[in-house]
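Removed: one protein chain of the complex. Kept in place: all other protein chains.
So, subunit A:
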Amino acid sequence: MAIEVRIPTILRSYTGGAKSVEGSGDTLADLLTDLDSRYAGIRGRLITEEGALHRFVNIYVNDEDVRFIGSLDAKLNDGDNVTILPAVAGGALATWS
């Protein structure tokens, strides 16, 4: 099944410059594995070494932040739109790492 995935500028080096690509999977984790099979390395930019969604990457299924719908276990359906947006964050104190 086809799911449209919108790719932010900073990750387009993995997709040959494409702004959006198609993927498949029953869950977000499956989708990211599918994308990584064609765009090697992209999964590693979104998932930590411990296997969790990176804290400073926002991924949305349609209009929902996946953190509110199961994170990597979020269910996907044919025709869903997935949007990846790097968080905009920072601040005076070094507390992020």
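Keep this in mind: a residue touches a chain if its C-beta (ideal position, glycine included) is under 8 Å from a C-beta of that chain, and two chains touch if they have at least 3 such contacts; residues count from 1.
In the analysis below, contacts and distances are computed from a predicted model.
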Between "Sn-glycerol-3-phosphate ABC transporter ATP-binding protein UgpC", "MPN domain-containing protein", "Germination protein" or "Cytochrome c oxidase subunit 1", choose the name on the UniProt record of the chain that's been left out. "MPN domain-containing protein"
Per the definition of touch given earlier, which of A:14, A:39 or A:60 contacts the omitted chain? A:60
Which subunit A residues touch the hidden chain? 8-10, 56, 58, 60, 63, 65, 67, 83, 85-97
